[in-house]
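Handing you this structure, nothing more for now.
Only one protein chain is missing from this complex, and each of the others stays in its spot.
Right, subunit A next:
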Amino acid sequence: MISALNGALDDIFRAMKLRRVWIALAHEDIGDQHRRTTLGPLWLLVNYLAFAGTFIFVFQPAGKDAAGYSAYVAIGLMVWFYLMEVISLSVPLFKREESFIEGTTLPLFVYVMRLTVQSAIRAGYAVAGCVIILLISGPALTPAWLWSLAGLLLILVTTPALITVFAFTGAFFPDSEFIVGNLMRVGMFFTPVFWVYNGRDAIQTYAYLWNPFSYFLDVARIPILIGEFPSNAFAVTGTAALVMWAIALLLLGRYRRQVVFLI
């Protein structure tokens, strides 16, 4: 166990020293995806606003809750899209990086951080879109928003662990790419992204209370919408982060040398 932990930490520290590599590659990835388009990466902002606008337009309740619902959906979609993208792209990560893994001695965590930065850059456009909707829909700016920022940082800190765990899952279990992809698509309907938990519907109650993603959304959403520190959501998200990091370190320490034979 100790040697596995040391191996994982060694891989992570070596990757951190090579941060110029994963930052440069992540920027290239984003640039490549939007090369030759007129709007470039601004399409990410357009995509987000189109989705959020559609959800708000279709599902917005009539009456006094309308403005609050816009903010609710804007924050929920921003976090959900980030998580969905991170998890879906993580599963085939090592297969996608096959030529690098088989041809260079870069630490595995370089690829994890490459995807982390790539996802964070994309999320930056969604954050910009979310801020636009928040300014229009008008929830009061309070110091509690800082808790929302802390929640987003917690999700960001959890990201490399999530990527590592799902990347190893994909390496050992190739079908998981499609299983996870489908689960994440279906998961949107079982997560309070656009529906509001009211405590009356049994299925909604299970979907809300037993779905860890609900708490990932709440750490960013509750401080802005209600102005309170969501202690329960932070506790669950923090615990999930610790568990994911523990599993990620174990996998990285024990199996990082095996990945080259698995892909």
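In this section, contacts are C-beta pairs under 8 Å (C-beta built on N, C-alpha and C of every residue); 3 or more make two chains touch, one makes a residue touch a chain; residues count from 1.
Here, contacts and distances are computed from a predicted model.
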| task | Select, from "Transglutaminase superfamily protein", "ABC transporter ATP-binding protein", "CcmD family protein" or "Acyl dehydratase", the UniProt-recorded name of the complex's unshown chain. | result | "ABC transporter ATP-binding protein"
| field | Which of A:Thr37, A:Thr104, A:Thr142 or A:Thr205 contacts the chain that the document leaves out | value | A:Thr104
| task | Identify the residues of subunit A touching the omitted chain, counting contacts across the whole complex. | result | 18, 20-21, 24-25, 28, 31-32, 35, 99-106, 172-175, 257-258, 260-262
